[in-house]
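The structure appears right after this line, and notes come after that.
Removed: one protein chain of the complex. Kept in place: all other protein chains.
Take a look at subunit A:
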Amino acid sequence: MPNTRAPKIEVLELKADFVKFVLSDTDTSVANALRRVMIAEVPTMAIDLVTITENSSALQDEFLAHRLGLVPLRCEPGTKFVYNLDCDCEDNCEQCSVTLSLDVSWESKAAGRPDHEKDLPVFVTSSDLVSHDPRVGPVHFASSDIIDASQDDGIMLAKLSRGQRLQLTAVAKKGIAKEHAKWSPVCVATYQFDPIIKVADDVSATLTVAQRQQVVESCPVKVYGLDERTNNIVVRNRLECMYCDECTNVASSLKLRPEDDAVVTVTASQDRFIFSVETNGTIDADQVVQQALEALSLKLQTLRNELINVKQKILAAA
């Protein structure tokens, strides 16, 4: 068959919470589908049900519950849960949910404080949430160095002053961000078209150095540079380009006649997509991409099964 293409992935950068890769040999529709699934349909765990036993803090129950829901929960790789709705259990069980509890009072936290800090409020943070399942727990910074530097231990939930107490149990369930944003695994999942930036050397030669410098400086993200030796315009950071058209605007203003070629042209390639995916820590970045692809294929699978069913029904009817 002509034009058969096998989409390829080329990883540019990979960290626990960030991945940058190039998806090539495919169409915008596929790239966008992948992006949309990563944002909205990769399942994660998030607190969904909160039972408050005591809340004498300044914050209201429903406000606290909402905050708790937004706390990202880290799932160890390979942990599988079923959706609460699909589970056989009555309310919730270990198969479909994780129970977390929290019990903080001012007295318990402020006990060991030096005198001058005695009257300060204590902070209830996500690190006070105790998970009953070792595989799932509140997301924390990746390394202890960062924790020390940030002087922070967890996501602030509430502050308690003398005599106040917060006691609750929370049930985390599996879900997808289509239902509520708290289940979204990503902070950013986006792509951009791979820019094709061409510098017309022949036109460049007609420009003065000052004019070339003008083109170079027009770019806010410093895509261009001047070659030290030849003083020609060269492309330094191609991937930084964000199609702001500042350089092309300058280039066209430098034209002597309107029909002349511009010194630089920026076009977007139609089959190469640079993806950036940053997670909020619930699952690793590569996992997000993998699970998104799985979700996509599951969708296609379902579609295929449906089609088969329909065909059989039609055949049976005939």
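In this section, a contact is a pair of C-beta atoms (placed from the backbone, for glycine too) under 8 Å apart; a residue touches a chain by one contact, two chains touch by 3 or more; residues count from 1.
To be clear about the criterion, contacts and distances are computed from a predicted model.
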item	value
Chain left out of the displayed complex - its UniProt protein name, from "DNA-directed RNA polymerase subunit beta", "Trafficking protein particle complex subunit", "Conserved oligomeric Golgi complex subunit 6" or "60S ribosomal protein L18a"	"DNA-directed RNA polymerase subunit beta"
Per the touch definition above, residue among A:10, A:61 or A:94 touching the missing chain	A:61
Listed residues A:22, A:49, A:70 or A:235, member touching the removed chain	A:70
Absent chain, residues of subunit A that touch it	28-29, 31-33, 35-36, 39-40, 52, 55, 60-63, 66, 70, 110, 112-114, 116-117, 119-123, 148-153, 156, 159, 177-178, 180-182, 184, 188-193, 220-222, 240, 242-246, 268, 276
